[in-house]
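And now, subunit A:
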Amino acid sequence: METPMIYYIIISTIMFFAGVYGFITRKNMLMMLISIELMLNAVDINFAVFNRYLYPDAMEGMIFTLFAIGIAAAETAIAIAIIINIFRHIRNIDAENLDDMKY
Partner candidate 1 sequence: MEYTVIILLLPMAMFLLLGLLDSKLSPRMAGILGTLGMIVCTAVAYTTAYQYFTQPRIDGEFPPVTAINIEWLRFTDFLHIDLGIYLDPISVMMLVVITTVSLMVHIYSLGYMHGEIGFQRYYAFLSLFSMSMLGLVVATNIFQMYIFWELVGVSSYLLIGFYYTKPEAVSASKKAFIVTRFADLGFLIGILILSFYTKTFDFATLTAAPGTIITETAGASFLGCSVAAWALALIFMGGAGKSAMFPLHIWLPDAMEGPTPVSALIHAATMVVAGVYLVARLFPLFCVTPEVLDFITVVGAVTALYAAIVACVQSDIKRVLAFSTISQIAFMMVALGVARDTDLHAGLGYMASMFHLFTHAMFKALLFLGAGAIIHAVHSNEMTAMGGLRKYMPITHITFLIACLAIAGIPPFSGFFSKDEILTAVMNKSLFWGIWMTVVAGLTAFYMFRLYYRIFWWNKPDYSHHTPHEAPLTMTIPLIILAAITCVAGFIPFGEFVSVNGQPYHIHLDPTVATTSIIIALIGISLATWLFLKENKKPGAMADSMRTLYTAAYHRFYIDEIYQFVTHKIIFALICRPIAWFDRHIIDGTMNMLANVTQGVSARIKGLQSGYIQSYAWIFLAGALVIAIITMCCF
Partner candidate 2 sequence: MNFLSLFVLIPLLMMVGLAIARSMKQIRTVAVVGSTLQLGLAIYTLIKFLMERAAGNTEEMLFQASTMWYEPLNIHYAVGVDGISVTMLLLSAIIVFAGVFASWKIEPLSKEFFLWLILLSIGVFGFFISIDLFTMFMFYEVALIPMYLLIGIWGSGKKNYSAMKLTLMLMGGSALLMLGIIGIYYHSSADGNYTMNLLEIARNNAIPENWQYFLFPLTFVGFGVLGAMFPFHTWSPDGHASAPTAVSMLHAGVLMKLGGYGCFRVAIYLMPFAANELSWIFLILTGISVVYGAFSACVQTDLKYINAYSSVSHCGLVLFAILMLNNTAMTGAVMQMLSHGLMTALFFALIGMIYGRTHTRDIREMGGLMKIMPFLSVCYVIAGLASLGLPGLSGFVAEMTIFVGSFQHSDMFHRVFTIIACCSIVITAVYILRVVGKLLYGKVQNEHHRELTDATWWERLSAVTLIIGVAGLGLFPGWISQLISNSLNVIIERLS
């Protein structure tokens, strides 16, 4: 028999919250970005799984995942560009140090 859908979803949940944990606890911006990728990935899995198990005839979920991957790529590229730029300026990429415009 096939694997029940819920298994996939639990995996993605764990992945998502691992991402959440990382995002909250890490100071390094690259690590935060990596955590974001984890979360995105978890969501992507969910899209695909729901599509496959609940509406097998449609393909919205998959297409959405496709777009999400594309956007993730774009986002990462920009984010990394910004991070590197920041690094060039302050030789550091900890999120807490970026408070020049606070308040």
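As a convention for this text, a residue touches a chain if its C-beta (ideal position, glycine included) is under 8 Å from a C-beta of that chain, and two chains touch if they have at least 3 such contacts; residues count from 1.
Candidate selection criterion: all candidates are chains of the complex that A comes from, given by their letters.
Model, not experiment: these values are computed from the prediction.
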Original post:
Given that every candidate in 1 or 2 is part of this complex, which one actually touches subunit A?
Top reply: 1
Original post:
Any idea which subunit A residues touch candidate 1 in the complex?
Top reply: 20, 23-25, 32, 95-96, 99, 102-103
